[in-house]
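Missing here is one protein chain; the remaining ones are kept as they sit in the complex.
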Amino acid sequence: MSTLIAHSSILIIAVTLATAFLTPLVGIASKRARNTLIVLALAFVAFLVVALARDVMLNQIHVYTLGAAAPDLTIPGGAIVPVRIILEVDGLSAFMGIVIAIVSLVAVIYSMSALKTETGQNGFYTLLLLMAAGMFGMVFTGDLFNLFVFLEITSISGAALIAFRTKFADSQEGGFKYIVVSAVASLMILFAIGLLYSQYNLLNIGALAATMEYTMLDRIALVILMSAFVMKLGGVPLHMWLSDTYSVAPASIPALLIVASQASLYALLRTSFTLYGVTLDQSVAGWIIIIVGLLSMFVGVTMAILQTDITRLIAYNCVCESGFMLVGLGVGLAVLADPGALDAFGTMAMNGAVFHMINHALFEGLLFLVAGAIFYRIGTRDLNQMCGLGHTMKLTSVLFLLGALASAGIPPFNGFASKILIYESVYQFNPILTMIGILVSILTLAVFMKVFFSAFTGASLPRYRDVREVPRPMVAAMIVLAAGIIFFGLFPGLVLDWIVQPATDALVNQGAYIDAIMGAVP
Amino acid sequence: MRQFFGWLSLVVLMVFLVIGALFIMRPFGEPPSVMDDYIIDNAQEEAASNNVVAAVLFDYRGFDTLGEATVLFAAVTGALLVLRASHKKEET
Amino acid sequence: MSKIVRTVANQLILFVVIFGLYVIIQGHVTPGGGFQGGAIIASGAVLLIVASGSQEIKTWLRERRLSVVESSGALLFILLAFAGIGTVFFFNFLVGSRLFGGIPSVGPNPGDVWTGGVIPLMNLGVGLKVMAGLSAVVLALALFSGGEELEE
Partner (left out) sequence: MIHSLPGNFPFVAAVVLLGIGLYILIFRRNLIKIVMGIAILGSSINLFLITLGYRIDGDAPIYTEVPSELMVLPVVQALTLTNIVIGVATSALILSLVIRIYRHTGTLDSVKSRRMKG
């Protein structure tokens, strides 16, 4: 068991990858065998993630040097810096790993019945697994260039998945947009990596953070990295691609795309907190992130009001909710150098934001799955054509209401638990931010109530008379997410203590991250 | 139109950063080489390869190469997926 | 294309494949490697497609078969990486053993193919993968722009 845990960080990525390579071969022989293989592999990966997360949160940062004589031999004898690729899993990485494992498992189970009649399923599941592997790689790696490679894996497989419905031109255009944005963002990231490499001849994040001299060039690299990651996660000046791509993808894919954009958020945090950290005065960067977050909240909610397409509406809601995370994290970043303020409200703000990340993945995922279920039955996403669906799709409408209330931050659901943390702490930083946040939440509630009453209640239309509930595996996938929402809402303290607090501690504690790599140096 | 302005601001930012970067870069031809010197000196013993680039690709940074092969795999799968026929009925 | 072009292409393909294999197998001694060699062989496939047309090629080569080869190449690569997991994933476990285990003397020396540990084997896997993958994409694009949709 201890051997398994020692190798678990690489096994999580490699097993997912190997399953993806195996899927086309098995899929030719038998569909059933392929589906079993995928579910078993992902369940095994989920088990490994939980075991690894438990180990990381109880003991210490987990380091794995690929290709060295021993996993913890980060710096070979005779060298003074790490030369090999090192996987480094701290609290935040483990937290993200849990999110990715849950959502990808749910997405696979949902797709198995939602796509039963489609062609090209082998390719679909291959790409889905590759995307999961790419996200695992992004959050576990401790190497900048490796991060870039896994970002590319995630975005290329994501673009192909968005374009999966070959019948609609929209899908292809959405995929095209996504891949153009991703290609530009990742090339910018590579440029910044080149700038850092030219100065220090290093690629490892921990080693770079230890030797960073904060010259002008480093600041330029920071700005390029930050704008590229904001572009990838859909922050406001660069959010236009988001609604076009999320709305045209097959139902289970937006849930994964949300997690992919959160992996980009993770990368943003890694660069700003760990790579640059407290030595660089981060209050300017913090304020930039806060402003991006505020704009995201505002634009997201106002654009959501105008939409008549249900998935586009949810996509704009995603922009809005990621604004909350950015504000919380920006406040944390702005006071990072000030221990008193950090203790008073900075840690709490980051707790709220990190907690909101997992909540966001749960409730937005649920909303997208519900929208997919509606599309599965009635074949349209247009809100003007939906009426009275609640009479026949009772469970779906209840699940939609649940997701909507959680998104608007109504107690006792999970959105409330994380938003209240953000409100309270941000109020001490700047009261105006909290007021804007509450206003945006109320508007979100209004948007979703409008959708709920127009689509699910009212007279049932004759043409939707024989619309039935969706098949059982789809319902099961949605119920898993709904159970998560209720559980996280009822017991926020438990979640905070177990997974959120270690993640925030890891974020703040730059020294521990560096020591795990450079500790061998006298 | 808004997209245009978003892109434009991005470009202006990039151009300034890059021009700034040029003047403060390390001089061409004299890069620092902490990590690379170790690899050049030890590649023949550790990876048993005369070609140092191959040693970096498959030994020191083999995981990157695996990722790169995966990118190509994903792109090929995606291209075949995008170009496939949808004979059967679309989901309704 | 005319008969001359087709005949020449059919003869030339042999040399292209041999050169590609050479680049793959010598990857750890001379400039080259799996990616480069695979791309060279795939360019041979492009030559065939251009010379004889995608309709003729598809009677004996379909992109589905190529994608099976591609998966196998990728699996070979990742299995070789897995094989080192006794110590660490991606550990070069063949160094010093009988198979490709020779260690070249330090400093300038003539290259020996029988070195490199797992590097030549990984080169082979990657070469197989790149060759099949690129040929499959080119073939698929050619068939699709010829007005045909690919089968499942």
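Descriptive notes on the structure:
When the chains are written out, they are named A, B and C in that same order, and each has its own residue count from 1.
What we mean here is this: a contact is a pair of C-beta atoms (placed from the backbone, for glycine too) under 8 Å apart; a residue touches a chain by one contact, two chains touch by 3 or more.
This is a predicted model, so every value here is computed, not measured.
Taking every chain of the complex into account, the chain not shown here touches A, B, C. Looking at A:A46, A:I86 or A:I179, the residue that reaches the missing chain in the full complex is A:I179.
Taking the complete complex into account, A:M240 is the one of A:L73, A:M240 or A:A512 that touches the chain left out. Seen across the whole complex, the unshown chain contacts chain C at 30-31, 35, 104, 107-111, 130, 134, 137, 140-141, 144-145.
Listed here are the chain B residues that touch the chain not shown: 2-4, 7-8, 11, 14-15, 18-19, 22-25, 27-31, 33, 35-36, 39-40, 43-44, 50-53, 55-57, 60-61, 64-65, 67-69, 71-72, 74-76, 78-79, 82-83.
By the touch rule set out above, chain A reaches the unshown chain at residues 145, 149, 152, 156, 159-160, 163, 166, 169-170, 172-176, 179-180, 183-184, 187, 190-191, 194, 197-198, 201, 203, 240, 244.
We take it that only the chains that are shown with their structure count from here on.
Separating the centre of chain B from that of chain C, both taken as means of CA atoms, is a distance of 21 Å. Centre to centre, using the average C-alpha position, chain A and chain C are separated by 36 Å.
Among the residues of chain C, those in touch with two or more other chains are 67, 71, 74, 78, 81, 89-90, 92, 152. With touch defined as above, residues shared between interfaces to two or more other chains in chain A number as follows: 17, 21, 24, 66-67, 119-120.
Taken in their complex, chain C has these residues touching chain B: 27-31, 33, 63, 67, 70-71, 74, 77-78, 81, 89-90, 92, 95-96, 100-107, 109, 111-112, 115-119, 122-123, 126, 129-130, 133-134, 136-137, 140-141, 144, 149-152.
The residues of chain B lying in touch with chain A in their complex are 2-3, 6, 9-10, 13-14, 17, 20-21, 24-26, 31-36, 38-39, 42, 59-64, 66-68, 70-71, 73-75, 77-92. For chain B in complex with chain C, the touching residues are 44-51, 53-55, 57-59, 62-63, 65-66, 69-70, 72-73, 75-77, 79-80, 83-85, 87.
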